[in-house]
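Showing subunit A:
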Amino acid sequence: MAKGILRAKAKAKGGNTVVKIMAKHAMETGNRKDKSGEKIPAKYIQTLSVVHKGKMIMESNMGSATSKNPYMAFTFVGGAKGDELQMTWTENTGSTATETAKIK
Partner candidate 1 sequence: MMNRRSVLKAVFTGGLVTGMGVLMPRIAMAAWSKAAFGAESQEIAMGALYEANPQASADVTLKAPDIAENGAVVPISVKSSLSGVTSIAIFVANNPQPLASQFTIPEGTLANVSCRIRMGKTSDVTAVVTTASGSFSASKEVKVTIGGCGG
Partner candidate 2 sequence: MKKTISLVAALMMVSGGVAAHPFNDAFNEQRAMYGKGHSFTWNGQTYLTDHPEEVAAAAEANATNATALLAAAKDQYAQVLAVDFGWTLTKGLLKSAGKALEAGKFQDSMNLSAQAQYHSRMGLVQYEQSQAEWIMAVPQ
């Protein structure tokens, strides 16, 4: 179940929409070692994209310097209360997850 892995707050104001998104993800860089000294394999979100009414409004590529539970905020022109945003992440492992949120 994808629920609870991507969380968004989007608010329409003055013709623009402010979008804030957080993904629940450990973002293992591959640089860390576990207690036995073995490297923990890299597992992180590479790309997080946001689509509004079929149009890509933001795409973020992330590297190892992105914090755990990656967060981003941006503003796009347009968007109205009730509109749906579709957010999709893709991991370096190839797995993806999608979640939607409504603009308030």
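Heads up, the rule we're going with is that a residue touches a chain if its C-beta (ideal position, glycine included) is under 8 Å from a C-beta of that chain, and two chains touch if they have at least 3 such contacts; residues count from 1.
Keep in mind how these were chosen: all candidates are chains of the complex that A comes from, given by their letters.
Because the structure is a prediction, the values reported are computed rather than measured.
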All of 1 or 2 belong to the same complex as subunit A; which of them touches it? 1
Listed in rising order, the residues of subunit A that touch candidate 1 in the complex are 1-4, 7-9, 16, 27, 29, 31, 46-47, 49, 51, 54-78, 84, 86, 88, 90, 96, 98-102, 104
